[in-house]
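For reference, the structure I am asking about is given below.
Note that this complex is displayed minus one protein chain, with the remaining chains in position.
As written, the chains take the letters A and B, and residue 1 is the first residue of each chain.
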Amino acid sequence: MKKALFLVLTVTVGLVACGEYSQVPNYKQGNYQGKSDVRPWEGEKFAGNKQAWENALRARNQGQTEYNRIK
Amino acid sequence: MLYHIFKNGWEDKAYIDARVFGLDKVKAEVMTWTPERVQDVTGIPEAEVLRIAEMLAKNKPSTVVWCMGQTQHTVGNANVRAMCILQLVLGNVGVSGGGTNIFRGHDNVQGATDVGPNPDSLPAYYGLAAGSWKHWCKVWGVDYEWVKSQFASQAMMEKSGITVSRWIDGVLEKNEAIDQDSNLRAVVYWGMAPNSQTRGLEMVEAMKKLDLLVVIDPYPSATAAMAAMMRKDGVYLLPACTQFETSGSRTASNRSIQWGEKVIEPLFESKPDHTLMYAFAKKFGFEKELCKNIKVNKDKQGWDEPEIEDILREINRGAWTIGYTGQSPERLKLHMKNMHTFDVKTLRANGGPCDGDYFGLPWPCYGTPELKHPGTPNLYDTSKHVMDGGGNFRANFGVERDGVSLLAADGSASKGAALQMGYPEFDHVLLKKLGWWDDLTEDEKKAAEGKNWKTDLSGGIQRVVLKVYGCHPFGNARARALVWNFPDPVPLHREPMYSPRPDLVDKYPQPDDKKVFWRLPTLYKSLQTKVRDISKEYPLIMTSGRLVEYEGGGDETRSNPWLAELQQEMFCEVNPRDANNAGFRNNDFMWVETPTKGRMKVRAQVTERVAPGTVFLPFHFAGWWQGKDMLEYYPEGAAPIVRGESVNQGTTYGYDSVTMMQETKTTLCRVTKA
Partner (left out) sequence: MARMKFLCDTERCIECNGCVTACKNENETPWGVNRRRVVTVNDGVPGERSVSVACMHCSDAPCMAVCPTDCFYKTEEGVVLHNKDACIGCGYCFFACPFGAPQFPNGPAAFGARGKMDKCTFCAGGPEENGSKAEFEKYGRNRLAEGKLPLCAEMCSTKALLAGDAPVISDIYRERVMRRGKAGEAWGWNTAYGKPEQAAPAAKEAAK
């Protein structure tokens, strides 16, 4: 019986390892139930314009590589 | 390192032949420093010295950077000259990426130095001779005779004063031993930390003896607390505002200048320095003379505030020696507004309103602002035209010495110069001889008659020499490897005052004592001989220096909670070996005791950062005295968050033989568990 259970478990675990799965786990138990937060582009500055926010952030991201300055 | 460079023929022979004077004498001394001798004195093995020498020689250009580690020794002047000679020998001076870079410790130290707080010079390194006074009187628009009448005598007016490192001796020394009429009776601490100066135990005695002590600072600072420990009256605190509460120009280590704007109005009752200066002048009755060319406005509380732009314009009108003349407030403000037009690699504006300028117009930025000199990014660089920021070594010491020419060799002038040879500095006589006089306008001729490149207030001589003929106003000479007017013309090793090695004291002694040196008797050999064997009692080498968290004496930065949290206690770095021998562990309290009888209770930081036999202490701390917290001596609510022992209670006597710089970097101590 024990042996069978062990086999079943290894097979299942083995199969699971082959599949693609999300890297961000979803915490089912409990779940966040506090205040809901808005998304960063939904504040005063970008007023929901996600594209503008992404552009602003992209520029900031690129500002961190000084190689851009000498290209 | 020079030994290995000469031995392997790595020196830049063509450069030395054309642009350096007196290297043969230096070489003779260098070649006596065999690797064995170097290892005996410095402890550094041959392989290490050779490795670094080779790295420098084979990777050109290379630069050498230092701060106070080279200068704060009795042989500081020799140390810095040795470094400059190293770079000259490698041909690394006057090339982009080369040179010697001596970093300043604070915002605008360079600017402060340029306007002349040193007791041996008027602003812009003009010296104190009568001619220098007359030049500046003309710039200030005041009568020379009137200025003279403010001094006890002309001799006092032209005699170098007491340096800040020695003010305590100006107070404590016997009156007949000092070279001025009276001892110092009043001292003003203006943005200066007492705990950055050596011999703290004697300093509080000097503070006790003074008639008057004034502290001008954003914080009451350790000065106030030290004085309060010794006396109940005669100490005045004047609140000065910070750089964020006023505007003005600031000069960086690379001689470039930035314009800072006021961020907030001065807090509480604080005032900017120039307002306080004007208030004093008014009280003393010479405010008209102080601000002859400077507009005076009322600030919001009705105080008189001299206009900061006008102050810079006055500096521009007088500081011809170092080319502090082209950086008008208008040009600097234009640079700040158009920062984005400057190339981040060359620092040169590429198009735009500042086209061709180097950022911040690093001095020398010769001529009037109208000449549009772009500033000099690297000193002595002959690969560029002088109007492009090029240059060469200065002819400041005559044209020949002992039959050898001091001027640069033919063909080694800056790019495009009309004179492709060494030449002396320019004055009205030389200009006439060369037939360049008629390039001056009639007005310039009037102003330049009888003047030279640094006293001609019209800037005509500089304009013609630079713009028309592409020459350098201060001439084109050789760099001096041999400085004949210094006590040691060739830089020599001399053991520090307090040496751990009596045998080396015998071999490399200090020079004889000086009777009068910057107005004070100064001990060298007699003291060194007296303490020759003191390392038996105080076996460890004690050195001091800076931390990244704090700045200077630390009164401002230790009052800032975000910085103070990072370094909450004064500590001493000790090698595990010495800590184990003394019987304390990391983070224990320990005592550091020095020959001055200074006793400092600090946290032990047991670390491999220091070698066995050496301890390191940071100098930013104050507010503890011989193991006791001085909290009660600070004005209520004004004490810094973090207080600790000041290392300079324990630092010993010892001064550089040229500059009078204090010897903080090496003395002796012993450590015990507290």
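What we mean here is this: a contact is a pair of C-beta atoms (placed from the backbone, for glycine too) under 8 Å apart; a residue touches a chain by one contact, two chains touch by 3 or more.
It should be emphasised that the depicted structure is a prediction, and the values quoted were computed from it without experimental measurement.
Which is it among B:V142, B:M230 or B:L566 that touches the chain not included here?
Answer from the full complex: B:L566 touches the omitted chain.
Name every residue on chain B in touch with the hidden partner chain.
Output for chain B: 548-549, 561-563, 565-566, 607-610.
Could you pull out which residues of chain A are in touch with the chain that's been left out?
These residues of chain A touch the chain that is not shown: 23-25, 27, 30-46, 52-54, 56-58, 60-67.
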